[in-house]
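Of the protein chains in this complex, all but one are displayed in their positions.
Chain lettering (A, B and C) follows the sequence in which the chains are written, and residue indices restart at 1 in each chain.
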């Protein structure tokens, strides 16, 4: 099914950037400047929309073919490309964007033609859907797990390796004892934070 | 007619270079080293064979095509390319090479397969002719003039320009007087030396 | 048709500002992150090709960098070495190619150029002294506050005042600034004679890629440009040359030879340059200046040499014919189309009225700038082949009569006819009228490129 791979939704949005010859600094450059300064990892605005596996914002300009003869082609305008893989359905996700990070969303899409603002959630949803491209084929390397499940699995893997190293070769009874303790500790460990990529020891 | 353009002969000779895997330094490199050190201008050995308009010696290696896929082609061997434009017929020219600059000729062609040496003039001529390629089309920018005629014409042109500068605007009688003197001086001037490229004032 | 993002292009590239005053500041950049911080702070002040809805501003600011400057801005090595080799080497290293030898040799340049300490050119143009000083003070404040750049020298330049009037004359007395090429996609109203000659005799704009990187050029290719594309796009290369003018020598030569030449001094001057001092093209009006032509934008650059192969109207070696031969070499002018350059600049030093005492060692000349997409194919070719050599014009090794670099004199032939009023005349013992005092090659990035440079986000992969 387009846009969906298992429980993961693949969103692609193409929004035309404003072309204003009277602007001191063109909107595409203003947008590049803003995107270049966005924080990443746990501080990324998209870490706050916690169902996001990954999100990417790109300014799309003319594609340049270097060769002879040069093939000069121009897009209708420059575009902001927004790609996101997330858990759940599109409506929920867009609503979370509009309500949980409205300022961030406005500071990005306000450089795009026809953007209504995140304040009017219905208008925002309708705008984004109008800009949506069908994602026909994409690769979601998360084995149908949610963001939280994936982070938890990584945490478990690192903890188990560490457990083996500390306990390999021990007598069976001692080992079982240690494993029971380890299991308790693992279950009690807090959930890893969205946007955190590194092993989190327990 | 091939090889000839008016009174100028266009000679092209391709001599295969010795390929000896037991040589410390390959013959093509030895030849490059020798050619790189040859003097030019009036000190060139070919200035001594005074009917030479121009001569060029080149080591020809595989031609490299850079592209995808790379087209790797190899010549039978590396070649010494000798190109010369000269006045007169081929036999005379080869004989002059063998008798007027035999050491120079030997130090170049001794790196080539089957070279008999310039000492045996008949064998030398026959070797060079065996290596000759027909020059079907070439550009001899000397308007059918010999080396001496061309050098003389350049000398005259420079002298006349200088005469004009010194005498323009003078009364007719004075001008005629000066011109007569100038003409005498010009006729008495020595022939320019072969290999000399610059204006030679008189 | 190229589509230009005008606000991404520095205004100096798109327009001759025609402001009366300029200060070109030469900067040395800090060898650390402060250079980028300086640039980032400067960015909002830079004049783009934005439309001036409220009229001209009081002043403009533009910036360009030498290759050394780009290194100090810590561009990635893969980007640095993707620049064309002549830019990478810089103007000093190219002196043999350019004929900048002898009296024009780098050893005789001003020290900031000799020592290659200039990393950036910061050009301020202004309507008034006050606007100039105010803008430059702002620039200095940014340099001080960020510590990212310092001024190692500057060049003031200004339109010459003749009899109290602002003019577009240069120090030899010629009206200047005709004939910059037109390019596709530029909004400037086009003048016949400014672009390229078409087979039907009309004129068309040159391909954008002859000036701007990232667009197809007259050969149908994108110009050789650095990677990534966004670093090159909307940028161009600039040559800066401080050209000293020996006004005394020029006036003395005209006096002396003008007495021998039947046409007299003014016609001699016109034959040397190819324009009368008021700007009238000699090719259109060989016997006298004609203000009506100068005023007429449809005529003042609209001429060809194809019907004057003997050079009896405009001499074959005249300055304007050498540097823009139009159709003089045949093939309907096509040999010229890939050798066009865009010129900028203003005179420096006070105007010396005709008849006033004047010395050659007085500071007087032109701060001359060339813009082009390919330094080697455009500026360097014109300089090497058409200014410092004459073979393309069948003039052997004769040099440009005005700009040619001469120590020992050269000659210039005014072709003539059998008409006794237009005899041939050989101008011998030509002195060097113009001398090079320094300069370098610069890259003028587009706005997006500047932002990437200032934030260290140039990524050549």
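Following the convention adopted for this analysis, a contact is a pair of C-beta atoms (placed from the backbone, for glycine too) under 8 Å apart; a residue touches a chain by one contact, two chains touch by 3 or more.
None of the values given here were measured: they were computed from a predicted structure.
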For the chain that was dropped from the view, give me its touching partners among the shown chains. A, B, C
Filtering B:33, B:133 or B:183 for touch with the omitted chain leaves B:33
At which residues does chain B meet the chain that is not included here? 19-26, 28-29, 32-33, 36, 61, 64, 66-70, 72, 74
Give me the chain C residues in contact with the hidden chain, please. 77-78, 81, 85, 88-89, 93
Interface with the unshown chain - residue positions in chain A: 161, 164-166, 168-169
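Note that in this section only the chains that are shown with their structure count from here on.
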Pair sharing more residue contacts (C-beta pairs) when A-C is set against B-C: A-C
Centre distance in Å when chain A and chain B are each reduced to the mean of their C-alpha atoms: 72
Whole-Å gap between the CA centroids of chain B and chain C: 42
When you check chain A against every other chain, which residues touch at least two of them? none
